[in-house]
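Worksheet: one structure, shown below.
Every protein chain of the complex appears in place save one, which is left out.
Here the chain labels run A and B in written order, and each chain numbers its own residues starting at 1.
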Amino acid sequence: MKQIKKIGFWFLVLFLLILICLPGIWIFVSAFRPNPEILAKPANWIPDRWTLHQFTQMFSINGYVSVPAFKYLMNSVIISSVSTVIAITIGMMGGYAFARFNFKGKNKIFLSLMLARAVPGISLSLPLFILFAKVGIINTSFGVILVYVAMNVPFTIWLTDGFFRQIPKEMSEVARTDGCTRFQAFWNVELPLAGPGIGAAAIFAFLLSWNEYALASILTRTVHSKTLPIGMMDYLDEFTINWAGMCAIAVVMIIPALILTFIVQKHLVSGLTFGGVKG
Amino acid sequence: MAKVELKNLTKKYGDVVAVQNMDLTIPHNEFLVLVGPSGCGKSTTLRMIAGLEEISGGEIFIGDQKVNEKDPKDRNVSMVFQNYALYPHMTVEENLGFSLKIAKVNPDEIEAKVQDAVNILGLEDLRKRKPSQLSGGQRQRVAMGRAIVRRPDAFLFDEPLSNLDAKLRTQMRTEIKKLHQKLKTTVIYVTHDQVEAMTLADRIIIMKDGFIEQIGSPIDVFSNPVNVFVATFIGSPPMNIIECEITKSNDQIMIKLDNDILVHCPKEKIAKLADLKKVIVGIRAEDIVPVKSFSNEQKSLWAFSKAIDLAEPLGTETQLFFKLQNQEIISRMYNPRPVDVGENINFQIETNKIHFFNYETKKAI
Partner (left out) sequence: MVRKIFRSPVMLIMPSILAIGFVIIIPLIFSFYTSFTSYKLTRPDSLFNFVGLRNYERLIDNAKFWYAFGRTILFLAVVLNLELLFGLGIALLINKITWGQRTLRTIMMFPMMFSPILVGFQWKYIFNDNIGLLNNFLYLFGYESAIPWLIDKYLAMGSIMVAEIWANTSIFAILLLAGLLGIPRDPIEAARVDGCNSWQVFKNITLPFLMPFVFIALTIRSLDVGRAYDIVHIMTGGGPAMRTELLWTMIARIGYKDANMGFANAMSYVSIILSIAFTYYFFTKLVAARRDLGQQ
């Protein structure tokens, strides 16, 4: 009886693993298969032929560019990095204020910031589209960066607030009695201690920008500012889809995200669970 | 209400043995205290009785039933945990009534039993509070109340007082003692504090490294420790231990207490000590009595004078520290007067209060 239970248990775990991993693996495999093989009927389960065709085309290695993936990649990297740096700087200051100061309406302000984050991207895109067009920052990296900063700030506050709270107040108080100003105490003591957590928050912000679609699809129009998620749609025509190409660009998108999430995972959970609640 | 019996009980974690072949019968209504240093297996034993720890070998009986395979819920014991283990999301009365609710006791009866426990422990004003709104002592009381309401076959206490401050600890100790007298149940109580053990127990078990060192009444283990470990573990301050050489001169057996202090071996021990080269002498602090001058009939007494290293006045007594064979010795002076460091004091020891232990086996002679 116990044996059967144990086997059932591991069977369940295995099933779960397949369910979680298989879709991603299938995309990965398809990215290296020629299109005809993907379209084969009945299905060709084990790839006969591996090819880098989609990647060489994407990155114009043989001179011909189907989709300017390299440009999209660069846009994505720049937009995500810059917006992350700004959002973390701003958000960290906010998180520090919530963790270390008591002021009137603290909880209300905190909640309002979170609620601002809850506004769905597509709903926000309508007025942003009009306003950005009027101000003249539509289809610019600057515009998208601005939006991503605002989108990332509330969540960064939530996370960093939690991390600063985990550092005993006495740490900074000792530093201040030792002659530091509040900023010096922050800079020399609290920031290094909260470092890993802030790193996690940064990666989280980066991923949000990296993966965002709804707003970018409206605010970017050309190769000049399109990011990878938008560029992906280049493979999608009204009636046909270049499956292999789409899988290939998906791989380009997922690999950096995979690596970053790997680094962040430990701190992410502790940040989310301790942050943001003051009863 | 039942006796608890352990037969050959063993617990192993991999190769590490936590409890070794323990045999024990705890009669109904006994207050039994398991005491020992941390890691001695006392908590493990308790948790095996509760069913929280699997048994590696041997048997446990509660009442006449073998409970080895039973879940904790079916053993009808209740346990008070070191950090109370109150349910934080329930009020005091919900905490108290929880086990009854689980047992599907009808609400009126639950209310009656909870009220009973509330009365016994004086929790009336706290009924609606949550654990987070209680002080340490109050939490402790609720934890005990939770155990009481079930009227279990046995109460298990796992270091219940160690999180309280000293004053509260003394107070709660008295309450636990009274509670036991009122409820007349078997109690198995684990502690590392020998004072708790002495004051509470009908019977004490001293454990070390998974073995029982000694079982006996508090007075018994105090006055007749079976080995050096028990001797030093029970009693405060711990018993003075001196490793001495035995010398023979002029047909007399002498014990070398210090370089220049030779004393006669007590008559009744001569037969046992004659063939030994070394012996461990144990003397309780209160048996090393400071005297103004030596009395005349010193035949039954050991006497010497010694310079004091340190004197600690405690009010009712002053503890005097000096060295014999390079080991720190404490003496209690019951009629305190100011003592200077370096002052020579005369001490005498009644020979029938001296404990002798075998140098190799550390066992009492």
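Going forward, a contact is a pair of C-beta atoms (placed from the backbone, for glycine too) under 8 Å apart; a residue touches a chain by one contact, two chains touch by 3 or more.
Because the structure is predicted, anything quoted here is derived from the model rather than measured.
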**Displayed chains contacted by the hidden chain, counting the whole assembly** = A, B
**Complete:** Considering the complete complex, of B:36, B:51 or B:235, the missing chain is touched by B:51
**Asked** List the chain B residues touching the unshown chain?
**Response** 50-52, 71-75, 77-79, 81-89, 98-99, 102-103, 130-133, 146, 150, 156
**Prompt:** Which residue numbers on chain A touch the omitted chain?
**Reply:** 9, 12-13, 16-17, 19-24, 26-27, 30, 38-39, 41-43, 45, 87, 90-91, 93-94, 96-98, 100-101, 103, 109, 111, 113-128, 130-131, 146-147, 149-151, 153-155, 157, 181-183, 186, 207, 210-214, 218, 229, 232-233, 236, 243, 246-247, 250, 253-254, 257-258, 260-262, 265, 269-270, 272-273, 277-279
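To be clear about the criterion, only the chains that are shown with their structure count from here on.
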**Chain centre separation in whole Å, for chain B relative to chain A (CA means)** = 59
